[in-house]
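Just one protein chain is left out here, and the rest sit where they should.
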Amino acid sequence: MEIIILPLFLSVLAAAFGSKVNKIVWGALSALTLLAMIWVKSNLNIQNDGVWHTTYDMPWFSSGIHFTLGIDGFTGLMLLLTNILSPIIIFSINRDKQKSLLPLILFMQAALNGVFMAKDGLMFYIFWELALIPIYFICLLYSSKDAFKTTIKFFIYTFIGSLAMLASLIYLYLKTKNHSFAYEELLAVQLNHAESIWVGAGFLFAFAVKIPIFPFHSWQANTYTYAPAQGSMLLSGIMLKMGLYGLIRWYMPIAAESISFYQPIIVTLSVIGVIYGAVIAIKQNDLKRLIAFSSLSHVGLIAAGFFTLTEIGIQGGILQMFVHGINVVALFYIVEIIETHSGSRELSGLGGLAKFNRLFAALYLIVVLGTAAVPFTNGFPGEFMLLKGVFDYNTISGVFAGLTIILCAVYMLRMYQFSMLGESKTSFKEIGIKQLWPLIILVVIILVIGISPMLILDKVNPSVQKIMLEISNSKGVLS
Amino acid sequence: MIGIFITFIGAILVLFLGISKQESSSKNLSASFLFLAAILSLVEALGFANFSSIATWAPKTMIDFSQGEMMFVSLLAAVTSAIIAIFPSSNHKGSDKLGLMMLSLTGAFMMIGANHLVMLFLGIEVLSIPLYVLAGSDKLNLNSNEAAIKYFLMGAFSTAIFLLGCAFIYGGTATLSLTEIEVRMSIVGHFAEFPSLVKAGVVLMSTGLLFKVSAFPFHFWAPDVYQGSPNKITTFMAVVVKIAGFVAFSNFLQAFSALSGWNNQWIILLSVLTIIFGNVVALSQKSVKRTLAYSSIAHAGYLLLFLITPMQGNMWVLFAYSVAYALSTVVLFYFNDKYSTNGEFGFSMFTGLFHSNKSAAILMTIALFSIAGIPITVGFTAKYYLFTSAFDVSPIAVCIALIGSAISIVYYFKGFKNIYEVDINMNQLHASKIHWIVYMMVAVSIVLGMCPYLFERCF
Amino acid sequence: MNSIALILGLPIAGFLINGLFGKSLPKSVVGWLGTFAVLASFVIALGVFNDFRLNPDFQNGLDFKLFTFLNVGNFHVDFAFSLDRLSVMMTLIITGIGSLIHLYSIAYMHDDEGFYKFFAYLNLFIFNMLILVLGSNFMMLFFGWEGVGLCSYLLIGFWYKNAEYGKAARKAFVMNRIGDLGLLMGLFLIFHQYQSLDYNIVLPKIADGSTSVYMLTAISMCLFVGAMGKSAQIPLFTWLPDAMAGPTPVSALIHAATMVTAGIYLIVRCEALFYLSPITNNVIMWVGLATSLLAAFIGLKQNDIKKVLAYSTVSQLGLMFVALGCGAYTAAMFHLATHAFFKALLFLGSGSVIHAMHHEQDIRQMGGLKAKMPITYITFLIGTLAITGFPFLSGFFSKDEILIAAFEHNKIVYVLAILSATVTGLYMFRMFFTTFHGTYRNHHHSFEKVHESPWQMSVPLMILAVLSVLGGLLNLPKYLGEGVSHKLAHWLAPILPMAENHSEISHSTEFALLGVAITIFIVAFLFTRFKYVSKNAVPESDEKTPYLGKLLANKFYVDEIYDTIIVKPLEMCSQILDSFVDSKIIGGFVSGISSVLLKISGLNKRIQNGNIEYYLTFMVIALALFLGFNLLF
Partner (left out) sequence: MLNIFQSLDISHYIYLSCVLFCIGLFGVLFRRNAIVLLMCIELMLNAVNLLFAAFSEYMGDKDANGQMFVFFIMVVAAAEAAVGLAILVMVYRNTRKTDVSFLDSLKD
């Protein structure tokens, strides 16, 4: 509970005193949530044994609908991601935007924490929607152009998706024995094949739009492009993970009967998305668009990995969720620095920035390498596991998905070269070390996870075992 | 029953005072009468006190308020009181408009409590006739004139259809009492005598009621009349007529629950059509008022879904939806009234609001969220309850309703574009203060959104 | 402390110190730190080598597990290393030549602003290369494999201000990545088949012959694709010549002596696998041969001193693959070692020349340098003789062994390999004579300014020259006496359980083949000497070269072909997908829905036209339908 209340409270504070206090203070306050996490964990003496421990429970809408929060390794990882990235995103705010953006970001942090902790179907939905609202306003208030159309398209698209999920949830709710949205109750619902396909479609649509899986991505590139950097970071860094989280936590165990039906479809679409995104990214000129398509490519691989239902695919996917969050936020942070310091984020107008700040160049390079999944960076283990999962599931898909390691190198290095190397075309303002600290933190995370991914995998392993057990138990899909 | 008395007495009083007084001077009086009615009804509904002794003379077969219905009375009285309080009133002579509003409200209460077709008919007429006058109350405004005559002609026409239905039902069931009809309908074999007569009667009467709640395809009056009438009256119409109409409709259909399988068919069809029509047509509207009119048509569609659920014991769902709808509609009409100037009815009236008046922008945002059904506002809760209870009967209709509410986002959020735009020439109107009741209403819609169990407990 | 930890730890420590603090350290400290880190590794490796040599208990090598890298389900990979005979040999080459090149770089890079960065990268490269050869499982190999690719990228693009260099670096990285994908798929197949990636588990299982030959072929083909990328074989060879954009020491270390031989190492490491898949062996042999010939012919018409050497490297690597394809693993390793010596020597020599010529690389602009640069001249001559197969120099023995293996295997291959060797002689001497003999032809820098390089550069040259001369001792042929011969073969025997080490060929045939080899050397030498020294010919400029020459000068247009059939279509595809498919079809579908809705929405204007008669009529029609619908159904 504290994990949600704290940022929410801060959000209200920020609405009142947002511009009066330095953003670093706000960032630090936001990071306090991490302490709250530790506090909750130690206070309730939670073991990482795979069980989704309930930390808070209160009757809410009616007797069947509770306000229930839970923590396990998987949720913990997502909370960690959210609460590491939120302060960093707060650091990146420009002073003139601080007053409006701060409360929104903090509110978003609270809602995201809620999404990952919600143990009740309706609560999950509510937090899911709540997370959408601040991002909508972030995009609306500070979009670089007159981008109302883009933001509303994004909002409606994801909103329709979540309504589909709501329909599925309500269906399940009416099927439970004593009309309840509790996670366990929903799990216990037995569906026949046709039902499961419809219920699954609802969930999948919501998640596929949010992730986004290949043909549902058309909101993505423009939204990322027009949104302020903080919006892009929140969207790509954390919000995409909501969809992936939902796949594993909600869709798969609950509508497991339908997995065998959707498995080939989703894997194929995801793999198409992997290549599609990567190929488009090759020729992008706008850095943000480039990252958007690269993100499409990367999360497609994660979704494909999940749907292989292999342990290595799922674990790799979860690892990659965290990793992608870190990397993409770092990339957007870099773009933000480049844009504010040189006034452009078009590759054609950039070049040669490396000579202005060596440290920045080095950090940028590491982030690029992390995204391109070079060994010793965090991208490698996850991508390796995912590709292995997909390869084990279907060799052809595996080979096609594997093309990402080539294409990703192509566009990431192109991005790096055209912005940093060569003759410099633009002036570049001095970057203070203060601005680079968040990036340094991210880069350290990139390297640490790259060298020892087990730090994270060990934590989520029990949860994954549990979830896979649930999938196979109720439905017998996993042979 | 207490509510209807106080309102009626107040209405007569204000009406007579109105001969000589200005509208603004009677404002507080009528608002407090209505507020008193609301409070007392609420007190009675929650069982803290019992005023049934004063209602002994009214035969229970004609009119009778159950606890749930008293909640609706309380809600409508409170909303009308708020409407009267927050909307600016003219300083011209004649507080009779306020009196007529209260009179109309009395009609609404009669509809809500009606237990007999005569009482239902009278309720509808007592509700409607003052409204015909009120719609044209801006006597020199041609639009207002047109609204009045359109409303009047179509209203009278629909009354005739409604009455034909009454006659058919009377012929088919040999009674006019709703309780009696329910009993007779459920006796197997009795109904078999005149099935088509009763069915035709139900259809014709429903047409009359569908007209009142402005459901597709009997909605034609709504956009035009909403647009032409003075803002205060439009608000009143949008809220009171619709809610009272639905309560009456549900009471009416409950009497025919024996036919529910058959009823549900056409209700679902109409509901789906209304939702799609209202939402889709609202997309291309330029004027705020017309947008809200079509939005209210769409809401009628959602509410129709309620009619397919087993309504007995489920009235709190309708109540929740009514509260949500009333709160946000009143707030939105209030802002529309406040910021619309002579030549300016479009969304551009809100341009730059966020930068010139932060609190107004935030209030409006929350109201829009609520009407669009975004979580932690009462709008979401209400929609959730409504859809969940209808889902069992017709999942497909609910899915379409969900799609409809997604479409509705487009036009509700159209406002945000203007609200959060930066405007160089500050709109002078924006600076004015906002009535404290509006703050209250928005606060209530959030509180109820977060503590939705209150609804269920009230019933 | 474990010697593996030290061998690996020193370079990475050097990298960290130089990378993090190098900017504030004086250049001499940076340079010597980097050099000593590698040198110390070399010394330790020598110690280990000695242990192996002297101690029979040491046969199984050393193991060193750092931590568990991945442990998911049944997938378990350790971050672990092991030292055996093969990796010791590789380690010695890497650290030995590596330290020489570090030393060389101190002088060569002295004036560069990115001095500390250069040393950091070099140390990082050594570290990655060591991981590649020391890793005890395929995952570690892949780590190093990608790691060296990365360092190669960094070092090729070291002079980052030049956009062309950056392009070359990217090309190298991407082409390597294509190979890496093959390797990765191979890894997946291996794990799929054997449930492990550990050499100690996988290789014996392969060797026991229980796996189907199809599977083995699939795995080996995948691994070979990886090797193709790293070792610049057809069709992935074009990056290597472009990689010469990097500083010359880099070319010597990475693109001649060490990294590019990783493919050879991989195949030798998986000897059992390749031995059991004859199809792959044939493919390797023919690909190697084709590469060798193609690159050699292209080398004939190159005028950039480093490009010639680059194609020569590609060609020599091709020869090594021919050896591998013929099953002569020892020969390949032998040639790998000698090639490392003389090619590093040649590159460093060319670096010395370039240094002296103020970064002029075109041999047409040189000439007559032997007078000014005696040490470079002599060492370069030794290198040239070694590569062209001057009798009893290192290249003579190692190349000969390959040729003999080819002869045994397939006569056509032998003939073509001889052809390749001939062409090698031609282009090497062409370059050598044009550079050092004749008259000075540069007009930008006066001849007087040309100078011999400082000692940090010439010492490595001399050491490498000695090695190039004596490298043959590693694996002398049998006819020189049983006691001294086949040292390397014996050394590697435990690593290569499957390959037959006995030579069936008779001494007389062997001598005949030697005769052929010596003959072609002499022919090549005499021909080029006649053309470039006696007639003092200068290679024409590219425009004037006719027909075949033009084809060669333009590298058979391979780059252009790739550009047309892969790069251009891919870019076009990208643009079509972006501007048409994504925005028009997928995005268009979504926005199409909204515009259709808006259109429908607008239709309501026709009905809601303000006329009450219409309204009433519609209502009555609706009522009639409503009644009809309800009463009929």
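For reference, chains read A, B and C in written order, and residue numbers begin at 1 within each chain.
By our rule, contacts are C-beta pairs under 8 Å (C-beta built on N, C-alpha and C of every residue); 3 or more make two chains touch, one makes a residue touch a chain.
Computed from a predicted model, the values in this text were never measured in an experiment.
*Asks:* Any idea which chains on screen the missing one touches?
*Replies:* Looking at the entire complex, the absent chain's contacts are B, C.
*Asks:* In the full complex, which of C:Ser152, C:Gln365 or C:Asn604 touches the chain missing from this view?
*Replies:* Touches the omitted chain: C:Asn604.
*Asks:* Of B:Leu17, B:Leu46, B:Leu163 or B:Ile362, which residue touches the hidden chain?
*Replies:* B:Leu163
*Asks:* Considering the complete complex, identify which of B:Pro59, B:Gly171 or B:Pro195 is in touch with the unshown chain.
*Replies:* Residue touching the absent chain, from the options given: B:Gly171.
*Asks:* Looking beyond the chains shown, say which of C:Leu473, C:Ile505, C:Leu570 or C:Ile612 touches the absent one.
*Replies:* Answer from the full complex: C:Ile612 touches the omitted chain.
*Asks:* Given that one chain is not shown, which residue among B:Ile2, B:Leu15, B:Ile63 or B:Leu117 touches it?
*Replies:* Reading the full complex, the residue touching the unseen chain is B:Leu117.
*Asks:* Residue by residue, what part of chain C touches the chain that was omitted?
*Replies:* 604-605, 608-613, 616-617, 620
*Asks:* Give me the chain B residues in contact with the hidden chain, please.
*Replies:* That gives, for chain B, the contact residues 117-118, 121-122, 125, 129, 132-133, 136, 139-140, 142-143, 145-150, 152-153, 156-157, 159-161, 163-164, 166-168, 170-171, 174-176, 197, 223-225, 227-228, 281, 284-285, 290.
Basically, only the chains that are shown with their structure count from here on.
*Asks:* Please find which chain has its CA centre nearest to the centre of all protein CA atoms in view.
*Replies:* Checking distances from each chain centre to the full centroid gives A.
*Asks:* Can you tell me which chain pair comes out on top for contact count?
*Replies:* A-C
*Asks:* So which chain is farthest from chain B, going by the mean of the CA atoms in each chain?
*Replies:* Most distant chain from chain B: C.
*Asks:* How many angstrom lie between the CA centroids of chain B and chain C, rounded to a whole number?
*Replies:* Roughly 78 Å separates the two chain centres.
*Asks:* Indicate the whole-number Å distance between the mean C-alpha point of chain A and the mean C-alpha point of chain C.
*Replies:* Chain centroid spacing, chain A to chain C, equals 37 Å.
*Asks:* Averaged over CA atoms, how far is the centre of chain A from the centre of chain B? Could you give it in whole Å?
*Replies:* Using C-alpha averages as centres, the distance is 43 Å.
*Asks:* Two or more other chains in contact with one residue: find those residues in chain C.
*Replies:* 594
*Asks:* What part of chain B is in contact with chain A in the complex they form?
*Replies:* It is residues 369, 374-376, 380-381, 384, 387-388, 391-392, 395, 398-399, 402-403, 405-407, 409-410, 413, 416-417, 420, 452-453, 456 of chain B that touch chain A.
*Asks:* So in the complex, the part of chain A that touches chain C is made up of which residues?
*Replies:* My answer: residues 153, 157, 215, 217-219, 221, 276, 279-284, 310-312, 315-316, 351-352, 354-355, 358, 369, 374-376, 380-381, 384-385, 387-388, 391-392, 398-399, 402-403, 405-406, 409-410, 413-414, 417, 420-423, 451-454, 457, 461.
*Asks:* Using the touch rule from the top, collect the residues of chain B that touch chain C in their complex.
*Replies:* Residues 149-150, 153-154, 157-158, 161, 196, 199-200, 203-204, 207, 211, 217-218, 220-221, 223-224, 262, 265-266, 269, 280-284, 407, 410.
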